[in-house]
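Structure first, commentary second.
FYI, not all chains are in this one, though none of them got moved.
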């Protein structure tokens, strides 16, 4: 499936912390650049996510804010 | 301000396309890694966004999905 | 790509209204059941969306609220 989300960023899972409903997944998308995702525990199992697996971080453009210093 | 969003990613604005209500902003966050943001035109002006400006792409962890091949 | 989003619903595009930055897409997912999506105009073009095309409406579970009467 191709998806309309404008941000589809390749990376590798560094860590997964699983709770009763949700799971937190840390993905390394570039050297010293990590992204954090919260998905359901069920999605985590359905996709067979595990440390070291190659995945994509997917973010809809309307969910990206911009900060300035 | 420090923010609870888990993803605060430094980058440089490569392009801005401004519409009547929203604007699309392209941010380079690593070599050959760009993120796209849709924010309001008013935020764009309030923050003084322009091509070349250093900014942060900010994404709440619950808005990051995971894709696999 | 398989995606962590829990809601991946097959349907057919009934109408597209394109603005300068965003586009509104109406998808029929079951008889007399339509879903409405706002995506960027650029995504719309990148995916080659058009009336009659078979697509999936994709929604992350944390973006589904529940209403009661």
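Things to note:
For reference, chains read A, B and C in written order, and residue numbers begin at 1 within each chain.
Keep this in mind: a contact is a pair of C-beta atoms (placed from the backbone, for glycine too) under 8 Å apart; a residue touches a chain by one contact, two chains touch by 3 or more.
Everything numeric in this text was worked out from a predicted model, so none of it was measured.
Counting all copies of the one sequence in the full complex of this file gives 6, of which 3 are shown in place.
As a working rule, only the chains that are shown with their structure count from here on.
Annotation: the subunit A:subunit C pair of sequence copies touches via predominantly the same residues, more than half of the used numbers being shared.
Separating the CA-averaged centres of subunit A and subunit B is a span of 17 Å. Mean C-alpha positions place subunit B and subunit C at a centre distance of 23 Å. In terms of their C-alpha centroids, the spacing between subunit A and subunit C amounts to 21 Å. Among the residues of subunit B, those touching two or more other chains are numbered 24, 36, 38, 62-63, 65-69. Per the touch definition, subunit A reaches subunit B in the complex via residues 3, 5-9, 24-25, 27, 29-31, 33, 35-39, 43, 47-49, 53-69.
Here subunit A touches subunit C in the complex through residues 1-6, 8, 37-40, 42-44, 46-47, 56, 58, 60-62, going by the rule given at the top. Those residues of subunit C that touch subunit B in the shared complex are 1-5, 19-22, 40, 42, 60, 62.
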